[in-house]
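Missing here: one protein chain of the complex. Every other protein chain is in place.
Every chain is named by a letter (A and B) in the order it is written, and numbering of its residues begins at 1.
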Amino acid sequence: MDVQVTEGGPLLSLRGIVKRFGDFVANDHIDLDIHEGEAHALIGENGAGKSTLVKIIYGLLQPTEGTIAIAGEQVRLSGPEDARTRGIGMVFQHFSLFDNLTVAENIALVLPRDQNLNGLRGRIAEVAERYRMPLEPDREVWSLSAGERQRIEIARCLLQNPRLVILDEPTSVLTPQESYRLFETLDRLKSEGRSLLYISHKLDEVKRLCERATILRLGKKVGYCDPRKESARSLAALMVGTQISDIHAPTARAAGPQRLVVDDLSIEAEEIHGVDLEHISLAVRAGEVFGIAGVAGNGQSELFAVLSGERIGTRAEAIRIDGAETGGDDITRRRLLGAAFVPEERNGHAAAPDFSLTENVVLSRHATAGVAQHGLVSFDRAKALAQSIISVFDVRKAGPDPAARTLSGGNLQKFVVGREILSEPKILVVNQPTWGVDAAACAAIRQALVDLAARGAAVLLISQDLDELFEICDRIAVIHDGRLSEALDARGATREEIGLLMTGTGHQTAAAHAH
Amino acid sequence: MTPAILELVLMTIVTAATPLIIAAIGELVTERAGVLNLGVEGMMIVGAALGFAAAYLSGSPLIGALAGMAAGMVLAALFGLLTVGLAINQVAAGLALTIVGVGLSGLLGAGYVGLKRDAPPHLYIPYLSDLPFVGKLVFGQDAFVYGSFVLVAAVAWYLTRTRAGLALRAIGDNHHSAHALGLPVRRTRFLAILFGGACAGMAGAYLSIAYTPFWSPGMTAGRGWIALALVVFSSWRPWRVVLGALLFGGATVLQLHAQAASLGLPGQLLSAVPYLATIAALMVLSIGARRKSAAPAALGQPFVAPR
Partner (left out) sequence: MRIDLEARPSRSLALDIGAPIVALIAAILLGGLVVWLMGKSPTRAFSVYFIEPLLEGWSLQELAVKACPLVLIAIGLSFCFRANLWNIGAEGQFVIGGLVGGWLAIATHDGAYQSVIGGWWILPAMLVLGTLAGALYAMIPALLRVWLGVSEILTSLMLVYVAELILDYLSRGPLRDPKGFNFPQSVTFDDVAHLPYLAEGDRLHAGVILAVLAVLIAAFIFSRTLFGFEVRLVGDAPRAARFAGFSDRWLTIAVFAISGGLAGLAGICEVAGQIGQLQPTISPGYGFTAIIVAFLGRLSPFGILIAGLVLALTYIGGESAQVALKLPNDMTRAFQGLLLMCVLIADAATRYRIRFRLGALA
C-alpha cells in the first residue's frame, strides 16, 4: 500500500468554513490546512464545533459558506462516499458499526463499488497483520469489545488506502494499554506518509502525537500552534477561554460507617447483547467517593440498573442501604430510603426530552419531595423545586420552563445532577456524570459530588474517564466483563494498575475473594 | 382420503398460500430496511380492485397484475412520503393507509361487483402435469404461484448475496451508523416501501384475478394483517415466509373443508380459525425467541438526519 504523494501545498485546505443551523452558528469562518504526513490535532471543548467541522470534511454536512480544497483542487463533497474516494477516511467516536452484521460485512459496506468482495477476507487479514490489529471476519459485531470494534473501524478505513485519516476521540473508550497500541498503529500510519486529523481534548495525547494543533472555541478558531512546544495548561487555557478552578477536595476524610453495601451480587443480563454481572461486592462509606472504572460495555449500565432498582431481581440482602436490605425494592422505595441516582444518558433516561424542567422534577422526585400525594401531582411545588435547582446549579436555559431537550448538554447535566443532590441523599449513584459536558459544567459537577460526600453522603461514581476518577475518588475498583476488582486506594494506585484491571488481567483475585 | 382428494387439498393450500407469500415477502423487505408498514391490507385490497378492473377491461391477467402492482406502489409512495419524508409515526401512518385503501377500493371497484372472468390458465406440460399426485401440484399451477417462488428466491439472494441487500440490512440495523457512513438511508427505505407496495398490490390482484376470481368489497378479509404476522413468524427470513404461508394456507383450507363437511361446528367458529391461528403462531414464536428477537434493530423508528 503506497500513498500517492502530492508536491507542495497542503493535502486538505479549508477556507472560511461557516456552518449555520437556523440561528445557531456551529462553525464561524474556520481555516484549516493539513499537510502530507502531518498529524494535526483539532482541540476544543464539547460544543466548540469540532464534530460539525469533521462532518463537513467527511462530506456528511455541506458548509453554508467557505471552500474545501483537496491536494490543491477545490471540491464540493457530495457525501461520505465522495470523501472516501478522494482519500479521506474516518474513525468515528461512537462507532458507525452494525451490531448484527459480521466484521467482514461491516467492512464490505463501505468499499468502493468496483472492488470485488471476493478475497476481502484475505485483505482484511493482510491489514490486520500489517498493523497488528487481530480481527475475526466472521464474528458479529455485538459480541466484540470496544477495542475490537475500534479495530474494525480502523481496518475499514485503511482498506481504502486513505491519504487523510480522521480520528474522533479515539481513546475515550480504550484502556491505557489499548491506547498505547493505538498510538503505535497511528505512528505507523504517519511513517507511511498519511496525514492524521486527531480530535481530542486529552492534551497529553495531542502533545505525544501531533505537530500541529488548531484550537476551536464556540465555533471559532482561536489558536494555532505546535502542541509539543506548549504546556498542557496553556493549551487548556486556549481551549476553555477562562481559567477553570481546581476541585477542592479535603485531603483526608474521616471514614464513616458503610452506607451502601453490595454483597455478592450476580444477575443475568436482560438486554439482548447485555453483560451478566457476577459476584459483585463493594461497600461505600459515608463521606467517601468510590469510583468504578472500566471500558464501556463491561456491565456498568447493568450495575446501575440493579443498584438503582430500575431492575429488580437480586436477593434482598445483596444490596443494603444504611443496613436496610433493599435488593427486592423498586427505585421509588430506595429513594425513600435516602438514595438518589443519576443515569448515564441525559436525554431519554435521566430526563424526558420533550417534558418541561418542572415535569422533569416530578420524574424522579414525585415520591420524595411531596410533589405527588395521594396520586395527585402538585406542579406548583415541582416548579418551585425546579427554580431552586436552576439557581443553585446555575442552569442556563431559554424561556421560563423550557423542554429538557432545548438545554445544552452541560446545562441539562447540571440540572439532572442538581435535581438529585438537592434532595440531600445519603447515597448517590452516578454513571458518567460529565460525559460530553463542557469544562466549566464538568468542574461544577465534580465539585458538587465532592461536597456532597463531605457532608456525609456515600457517593458511587461509575466513570470511564480515568482523569475524573483520580481527581475526586478516594477508592477505585474496576469493572470488567461483569466482574468487579478489589478497590484500590486512589492516592496509591497508578493508571497502569487500573489499566491492567480494565483489560481483565488480575481479576482472579477479585473473583476468589467473592467466593 | 384418497390420493386424488389429497392432491386437491394440497393444490388449494398452495393457492391459498400464494397471496400471503407475495404480500409477506414484500413486507419482509420493507421491514428489513427498518420500516413497519401496517398498510399492507389497504394496498392489497386496492390492488385487488384495480387489478380486477384492469384485467376485466383488457382481458389480460398480466395487465391486471401490473395494474394491481402499480396501485400498491402509489399507496406505498404516499406512505413513504409520510414516514420517510416527514418522519411520521409508522404505526399511525400504516393504519391511515389501510383505512384509505379499504375506502378507495370500494369506490374504485363499485362498477365491477358481481362481474366474473376466467382465472388465468394453469401450466400444462404433457405427461409431467398428468403424473399422479405430484403432477398438478408441481407442474399444473398458474403463473402467480411460480412467480411467488421466484420472488422469494430473488429476495433471499438479494438480501444475503448482494451489496445492495447488505446495505439494506445495515440500514435496518442502525440508521445512524448507516447515515454516518453515507449510505442513503431515506432513499433505500423509500424504495423498500415501494417494493412492499408492489408486492401487496400484486397479492391483491392475485386474489381477484386468480383466486376467486371476481371482485367483492372487503375480499382481502384480513390477509394483509396475516401477511404482517407471517413476517414476524418467519423471523424476517424469506424461505420461512413460504413455510409459514403454507402452514397458514393449510389451516384456512382445512377450515373450509370442515365447513363443507358440516361437522356440526358453527361456521363462524371455523372462520375464526385463521385469526386465532395467527395469534397462536405469534405466541409460540415469542415463547421460542425470548430475549433474542430477530427483528431488525431499527424497525419502526423514524429517522431524522442529525445535525
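In this section, a residue touches a chain if its C-beta (ideal position, glycine included) is under 8 Å from a C-beta of that chain, and two chains touch if they have at least 3 such contacts.
Computed from a prediction, not measured in an experiment: that's the story for all the values here.
Annotation: of A:R130, A:K202 or A:H349, A:H349 touches the absent chain (contact as defined above).
If you put the hidden chain back, the residue from A:G66, A:G79, A:G223 or A:G504 that touches it is A:G79. Interface note for the absent chain: among B:L78, B:L166, B:V253 or B:A298, the touching residue is B:L78. By the touch definition given at the top, chain A reaches the unshown chain through residues 21-22, 79, 308-310, 330-332, 335, 341, 343, 345, 348-355, 359, 362-364, 366-367, 372, 375-377, 398-399, 402-403, 406.
Taking the complete complex into account, residues 38, 42, 78, 82, 84-89, 91-93, 95-107, 110, 184-187, 190, 217, 221-222, 225, 228-229, 232, 266-269, 271-272, 275-276, 278-279, 282-283, 286-287, 290, 293, 304-305 of chain B touch the chain not shown.
Just so we're on the same page, only the chains that are shown with their structure count from here on.
Chain A and chain B, compared by their mean Cα positions, are separated by 45 Å. The part of chain B that touches chain A in the complex is made up of residues 163, 166-167, 169-170, 173-174, 176-183, 291-293, 297, 307.
Note for the complex: chain A touches chain B at residues 21, 26, 52, 59-61, 79-84, 92, 95-101, 105-106, 108-110, 113, 117, 270, 272.
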